[in-house]
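Only one protein chain is missing from this complex, and each of the others stays in its spot.
We call the chains A and B, going by the order they appear; numbering starts again at 1 in every chain.
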Amino acid sequence: MNSSGYKIFKFVFLAFWASFVVAPFLWALTTSFKTINGVTSGATYIPWVDYEPSLDGWRNVLGTGSQGINVIEPFISSAYVTIGASALSLVLGTFVAYGLSRFKYRAGFIRNGDITFFFISQRIMPPVVLSIPFFLMLQQLGLLDSIFGLILVYIALLMPIAVWVMVDFFNNIPKEIDEMAMLDGCSPLQTFLRVILPNAKPGLVVAGLFCVIFGWNDFFFAFTLTFTETQLLPVAIVSLNSSATPWWSLSASALISIAPLIFVAVLVEKYLDRGNLAGAVK
Amino acid sequence: MSIVAENINLTVDGETYLRNVSFELPNEDFFIIVGRTKAGKTTLLRLLAGLEEIDSGSLTLDGDDLTKMPPWERKVGMVYQQFINYPHLNNFENIAFPLRRAGLPEDKIAEAVNKVAAVLGVEEFLEKLPSELSGGQQQRIALARALVKDSKLLILDEPLVNLDYKLREQLREEFKNIFNDQRERLVIYSTTEPAEAMELNGTVIVMHEGEIIQIGAAEEVYNRPANTRVAEVFNDPPMNLVRGVVEGNRIHLNQDVIMALPAHLQNLAAGRYTFGIRAADINLKPDAYAAEVQLGEINGSETILHIKLGDISLVTEQEGVHQYDLGASASVDFDLNQLYVFDNNGDLLFSPATNSSFEKAMQDQEKDN
Partner (left out) sequence: MASIDLKNIAHSYDPTAKDPIFALQPFNLHWEDGGTYALLGPSGCGKSTMLNIMSGLLTPSHGQLLVDNKDVTHLPTTQRNIAQVFQFPVIYKSKTIYENLAFPLRCIKMNKHDIDRRVKEVADLLNLTNILSKSANSVSADTKQLISVGRGLVRENVSAILMDEPLTVIDPQLKFELRRKLKEISARYGHTLIYVTHDQNEAMTLADQVVVMDKGQIMQMGSPEELFENPSHMHVGYFIGSPAMNFMNCRLSDQGIHIDDHFVPMELEGIADSAALNMGVRPEYVSFSDTPVANSVPAEIVEVQNLGKYAIATAKFGNQRVKARLSGKSKLPSGATNLVLHKEHMRLYVDGHLYSAS
């Protein structure tokens, strides 16, 4: 299988795929340095050669430009909501997953599998179905249009992901390791904290990454459950889109919105290495 | 300290794991549970460790109910069949884990870990992770962790079963010395191999289908198996058991195999019995009973022959490595002085007068001294 033909094919295919993935980023990047002239004068790519670069787009979205469209505040709100909801989902989801992995529950016809399905089923329904109940509930609680309200809603969305990833991960850690820890003097909670969690680190990273990605990128609930007080980044970016869209500002804010995810991905890259996942527990 | 179990029963999903199990384990002794797979060995050990609950019966430690005591309060060291270590800790920390839990000072921990690591020959691996070691080395780390702590009870559940046989041979020899130094605690070891029990030389508990069928010193169980089940489980290959009839001074195994009653069975009344004889006590000898070889197996340095004398299937054992074709003919003789007799319920009636030539040799030796 290592013939040179195969190698060439592999290279061409990967190069094609990479350009497919990277092109939109480059496009957004050049656009963010353009002015209205650069955008309307046909396809231009290279600054200083094709067009005259300008920082207007960036100045605008950072609130220092003439148009004063600020994405800093939505960025911070989004960060609060995403970090808060992801952290809580991860903590709660990990506990739930450990329970589901290690203990047998029964209530009527309900068993562990049914409970796991219940969590995952939250993600099966289209978001629209959930939006009205969520809206009414937040309204009752007086939490509409607030960061805290959004965090609660996002926990409902993110925790199933955490549970799903972590149950699988815990199931791969032999039960005998728990037993060994108990025999070595750990209470069940100590066993969980001192032995199981350290071994589940790669799983926590994966689950956390999923939570952060889904939370950060959500538009639907951020849009339906907020009005004036609170605005999250995806909503802020979309609201830039009007009859006279400032494409340079839109591109700049899109890049700002992608940046944290790239940063997080680079940060946890070593944990996503498959070897690392497999080697943790054997 | 003594652990007393009375009429313990355990059934899970209709499958019986333990049935009317009763025993008394005194402090500071070495017990070896011998039984085939699924005999209930693991269940019993897990019960003692607090990892299993019982349906009925009682388990007490010095009179206190042990079933209410969670595992982390029991001070039990345990080594599993599988190589179980903490994957995220290096081997030093793995061994040190129970000591840290017990809150020992750092210098005491280092001292204890290094000491036990030296005994088990794992000093050079202490900085590595368990996953970087071979199976045998991983099991040594697990044993070191079980030995290092101040436990009253040390449980080893078939610790060698997943190792290559040469490694098993080597570790068995080391274990024997280590456990003989563990006189301040109760050590319980389980195995499927009677030879392992004989070599480790402790008190044997023979289990079969969830029941304890005999408790006694290894040699005692070997020489006087309480019933046919023990005779099978505690001999490898299992003891030959043949139904026969005693008439006058003769044993009829079938119409062709008729033998005179040996001296130690002179009091045997006429009737039907089950006769037992070890594979090693059936010898190849010219001009004796004609047999057909069903299969020759090699076991370590012995050759085990499965033979048929007419309708009787028997197993014999010979020293050395020899090859036989299927269907080859052989001539065998019984060492009748080594004949066991069981009644129709399978309980032992008579065992050889001088139970094995060994015991006799040992006795002679003692006399000589």
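Assume a contact is a pair of C-beta atoms (placed from the backbone, for glycine too) under 8 Å apart; a residue touches a chain by one contact, two chains touch by 3 or more.
Small disclaimer: the values here were computed from a predicted structure and weren't measured.
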Open item on the list: One chain isn't displayed here. Which of the visible ones does it touch?
Closed with: B
Task: Sole contact to the chain not displayed, among B:103, B:248 or B:320 - done: B:320
Open item on the list: Can you tell me which of B:48, B:79, B:215 or B:280 touches the chain that was removed from the display?
Closed with: B:280
Task: Those residues of chain B which, in the complete complex, touch the missing chain - done: 36-38, 135, 164-166, 169, 192-195, 198-199, 201, 219, 222, 232, 235-238, 278, 280, 294-301, 306, 317, 319-323, 325-326, 356-358, 361-362, 364-365, 369
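As a working rule, only the chains that are shown with their structure count from here on.
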Task: Contacting residues of chain B [partner chain A, same complex] - done: 49-51, 70-72, 74, 76-78, 80, 82, 84, 86-88, 97-98, 101-102, 131, 145, 149
Task: In the complex, chain A residues that touch chain B - done: 174, 176-177, 179-187, 190, 195, 198-199, 201, 279-282
